[in-house]
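For reference, the structure discussed in these notes is given below.
Omission of a single protein chain aside, the complex is shown with its protein chains in their original locations.
What follows is chain A.
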Amino acid sequence: MRILSLAGRRLAASIPTLFLILIGVFLLLQLAPGDTVDALMAQMGGGDAATAEALRKFYGLDLSVPAQLGNYLWHLVRLDLGFSSIYGKPVANVILERLPPTILLMTASLSFAFFFGLVFGVIAARGVNRWPDTMISTLGLIFYATPSFWFGLMAIVVFSVYLQWLPPGGFEDIGTVQTGIWRVLDIAAHLVLPTLTLGLIFLAIYLRIMRASMLEVLNLDFVRTARAKGLDETHVITRHVLRNALLPMVTLIGLQAGTMLGGSVVVESVFSLPGLGRLAYESVVQRDLNTLLGIVFVSALLVISVNFVVDLLYARLDPRIAAEG
């Protein structure tokens, strides 16, 4: 399989990139004034100098910067992400606990955005410059221009405060202990508003890309050939146009998997979800270097694997890519 070796090569190339990113983040955080003990002092409301010194020793901050970096990389090579200073336990555990909500939220909103972006994009392209197109494009523009925190807060006010249909925040109901299908439904109910909030902006992007790419493909020669062959319009769209028009969409998914991880800081804060975005924000404020680097590492791994899958999908959608390499 040529495509496999191609994707494999790209995978190998991403390992040095990953290390460069980690070193970069490490050094960047050194530039930020204050360390985790200053952050702790800020949280405690003060303390004397002797306490601060004892704490610096406790967190291993009495070492030089190169020694700290060296230590970190050496641990990382052995797949040890180190110890989190704010959580007092291994970073790997901290991240593992926070991963499920983030991945659930990310998958849900990406699928939502992708599916409806595709459908509305096709509808808009079919009726280009007529009322469905105008309506869909205007709506898309509104979604795109609305800041997600505002959208989230308004959704809470409408659906949780006034209508009381959905919970205003949290990952699951703490009042009652639920198991099995009820727990799944409970978590799903908690994720409806965050998914919509995070997904709507991406929906707007997808629908515009889909519309443009449909319009472009619709004008190509092979579509004319297909029509000349006497195929009906639905067939032309589903069999010939859609498949070719999907390529830019798939590229976008690969690119946005990373953005979604970062973009969810806002959504996670507004909806009080215990996800990776909030953890990352907290680690920056608390100067918890190990946790932050751990998150960068895991996010990078996620992005790399999503892009690997995207590479494989390309080949499936357009066999020319696999053939040409």
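In this text, a contact is a pair of C-beta atoms (placed from the backbone, for glycine too) under 8 Å apart; a residue touches a chain by one contact, two chains touch by 3 or more; residues count from 1.
The definition used in the following text is that contacts and distances are computed from a predicted model.
Name of the non-displayed chain as stated in its UniProt record, restricted to "Acyl--CoA ligase", "Pirin N-terminal domain-containing protein", "Fe-S cluster assembly protein SufB" or "ABC transporter substrate-binding protein": "ABC transporter substrate-binding protein". Residue A:40 is the one among A:40, A:241 or A:298 that touches the chain not shown.
Checked against the full complex, the candidates A:66, A:88 or A:180 give a single residue touching the omitted chain, namely A:88.
Although one chain is not displayed, chain A still touches it through residues 32-36, 38-52, 54, 58, 85-88, 94, 97-98, 149, 152-153, 156-157, 160-161, 164, 167-171, 174-175, 269-272, 274, 278-279, 282, 284-287.
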